[in-house]
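Of the protein chains in this complex, all but one are displayed in their positions.
In this document, chain identifiers A, B and C correspond to the written order of the chains, with residue numbering beginning at 1 in each.
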Amino acid sequence: MSEDKKTGRGRAEEWWQTSIIEMRPGVIRLRGYEIQDLIGRVSFPAMIWLMLRGELPSEEQAALLGIALGAAVDHGPQAPSIAIARMAATCGVGINNAMASAINVLGDVHGGAGEQALSFYGDIAAAMDGGTPLAQAVKARLDRFFAEEKGYVPGLGHRFHPVDPRAPRLIELTREFAARGVVSGRFADIAGAIEAEVAARKGKTIPLNIDGTTAVIYGELGFPPALTRGLFVLSRSVGILAHAWEQSQQGDRNKGPLPREWLWAYTGMPVRPFPDTE
Amino acid sequence: MSEDKKTGRGRAEEWWQTSIIEMRPGVIRLRGYEIQDLIGRVSFPAMIWLMLRGELPSEEQAALLGIALGAAVDHGPQAPSIAIARMAATCGVGINNAMASAINVLGDVHGGAGEQALSFYGDIAAAMDGGTPLAQAVKARLDRFFAEEKGYVPGLGHRFHPVDPRAPRLIELTREFAARGVVSGRFADIAGAIEAEVAARKGKTIPLNIDGTTAVIYGELGFPPALTRGLFVLSRSVGILAHAWEQSQQGDRNKGPLPREWLWAYTGMPVRPFPDTE
Amino acid sequence: MSEDKKTGRGRAEEWWQTSIIEMRPGVIRLRGYEIQDLIGRVSFPAMIWLMLRGELPSEEQAALLGIALGAAVDHGPQAPSIAIARMAATCGVGINNAMASAINVLGDVHGGAGEQALSFYGDIAAAMDGGTPLAQAVKARLDRFFAEEKGYVPGLGHRFHPVDPRAPRLIELTREFAARGVVSGRFADIAGAIEAEVAARKGKTIPLNIDGTTAVIYGELGFPPALTRGLFVLSRSVGILAHAWEQSQQGDRNKGPLPREWLWAYTGMPVRPFPDTE
Partner (left out) sequence: MSEDKKTGRGRAEEWWQTSIIEMRPGVIRLRGYEIQDLIGRVSFPAMIWLMLRGELPSEEQAALLGIALGAAVDHGPQAPSIAIARMAATCGVGINNAMASAINVLGDVHGGAGEQALSFYGDIAAAMDGGTPLAQAVKARLDRFFAEEKGYVPGLGHRFHPVDPRAPRLIELTREFAARGVVSGRFADIAGAIEAEVAARKGKTIPLNIDGTTAVIYGELGFPPALTRGLFVLSRSVGILAHAWEQSQQGDRNKGPLPREWLWAYTGMPVRPFPDTE
């Protein structure tokens, strides 16, 4: 490209590069496929996979992705994301705005547990790739975890559910897909070994939770840890939309967190006069 | 419930009501179904349907919903939503934050066309329910549209694509699903009649676009117009995530809209001294 | 500009036009003033005015703007904006993200009352410009309001405060600035006449609220109604930041709207088996 061209339109179009989508008038291609060839032939999870990974999944891979996406859609209005969606829906903004305020809080604490779990599994998988046996790799990683950090092992335990009803079902399904050769089952093994080793150390089982088990599936399917958060956003967006929609049908205005006739506890300075400044 | 109870925990829990999700320790139910019964049995689009509508769709209905969701995932970095996702991803925020800034702009202009189209179709459907024949109902609604508003008929025409390649494919698929009895085909008829009548009036075809054709599908499936925007958010979130992710892999910082060495045109007051204020 | 230039860098820079800021290496000018001439010479409210209006205000005008901005900074954690800021601050996102989720809900219902009030006053002012006396213009506008709409007259009444303590003080200050010739006092007259006429019609005073009185000041200072919402965002951002910051110092994680040991009321379908689909 000539220097002149590069300082003009060519340079500007270069500034916005993507390998995802190609367009010309009358033409839309995603990852090299004509959009009209994809529509009606690939499932919605397969479309998600293609967009994020660049290649089409098998039907079975797409089905397993859809299972993980479907499992985490909602955890009720005590989750900040859902509460925010519902409150926002009463403030006179669009449903997309209500969704945005809610999705925005799926941060390191509210939305990051799956990413942390998959990174944790990935460290163990890397040790195994280097020849360390599973049990030993798990022990070593947990030793490092307990030395460096406090709090819960990523992917284990739940504040509310003694056993999260989604977790054993997701592991069961992962095993079935592994038995059919769709995935290797390696991340299910790793997660199970972590759960067992922690139980042995603590003297009681702290079971895998939704983050730990969706991380197993995303790992089995080859997603990098950092995309796990994005997939959780796609999943939880469904619950966020459902709650924003339900709330918007009820006609409240400026819904606060507590019943309207209540207040909050004030813990600050007692009333005082404005200082004399002369 | 006693008055005493109502001023306490009971009143607070009443404040947050939902018919979507029921929870107890170890129990999560969506719309009355145990979550572990849903996982692995319903597709991701079927889960979306259940959450939004309260009942499970047939597999065919879920498939058609998935088709519409998959069709609108992306329209490239010249769409503000996609550009914002990419720029945000270079500013040191989480991928959920980048997605939120982007989803937030799917407002009346960027995300509302489907809603407007489905409302338009709905007006015609209501006239037909009252006994008016299709062609006459379409004529009457268009007469009103051209009398009241300027601009494009909702769902028709595209700034960039002479024919949007997604649109005919979506109509073709809707017809196939109607032929199998999954949907009635009524909204496809309405949209087709609008397109034909506008062509007759203008002397040239202004073809159905992606918003007009996804609105046909959402209408066929019984979604209300206002939910159309939310469904578009779920769909476009996929492209938003894919672009935010791709951009985050490239290591740019604070990506502006134009190449770094360019500026913008300043059209304001020429330089002037700070006014003497004595 | 040559056609060639217009398809190149010139065209791109034209695409991003502004009359607000001019930049060259080592040079930043706002509205024609060198930034280093502004810094230390104009107050923060004067800078806000210059950026929004294009010209510098007098010191007195800037002071009155600052009064309105300072008055509405907070209304406590039962306001959705403040509650959202606090919940977001516990989810592992940046303080800017917490602020964004909160500001995002200052929509038509939560943040739009000032805009509606100022538009209402503006209709009356326009009638007066056409020769209608104040009392008659107010009556006519209220007649139209009660004919067309239900609910509260914009700017009057408060769900919680019998008299909003901010309102009489803001009117008192506006009168003082009018007495000094800084503003005309016309919008204070209009708001007062509305309050009186509504009291006469209802048989009881529904006093001006914070939105109605800040709208008086913004109107006196010549701001258009649509900017009123933006000014409210600048104002409330202070409280949003203060609450997000206070919450972030407390170490909670994923703060829900109700105490952690409580739930919500489920009002939906009772538990049911997954349907037999064979």
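Observations
What we mean here is this: a contact is a pair of C-beta atoms (placed from the backbone, for glycine too) under 8 Å apart; a residue touches a chain by one contact, two chains touch by 3 or more.
Please read these numbers as outputs of a predicted model, since none were measured by experiment.
Touching the chain that is not shown, out of A:131, A:181, A:203 or A:268: A:268 (per the contact rule at the top).
For the chain left out of this panel, the touching residue among C:91, C:124 or C:173 is C:173.
Take subunit A: the residues that touch the chain left off the picture are 9, 12-23, 29, 31-34, 37-38, 41, 54, 56, 93-94, 96-97, 100-101, 104, 257-259, 262-275.
Where subunit B meets the omitted chain, the residues involved are 7-9, 11-12, 76-81, 83-84, 87-88, 90-93, 97-98, 100-102, 104-112, 159, 253-258, 260, 262-264. Where subunit C meets the omitted chain, the residues involved are 11-12, 14-16, 18-21, 23, 25-28, 30, 34-36, 38-40, 42-48, 51-52, 63, 66-67, 69-71, 73-78, 83, 86, 94-97, 99-101, 103-108, 111-112, 160-166, 168-170, 173, 226-227, 229-230, 233-234, 237-239, 241-246, 248, 258-259, 262.
Assume only the chains that are shown with their structure count from here on.
Among the other chains, the CA centroid farthest from that of subunit B is the one of C. Centrality by Cα centroid goes to chain B. Averaging Cα coordinates per chain places subunit A and subunit C 35 Å apart. The geometric centre of subunit A is 22 Å away from that of subunit B, both derived from CA atoms.
With touch defined as above, residues shared between interfaces to two or more other chains in subunit B number as follows: 12, 14-16, 18-21, 23, 34, 38, 94, 96-97, 100-101, 104, 258-259, 262.
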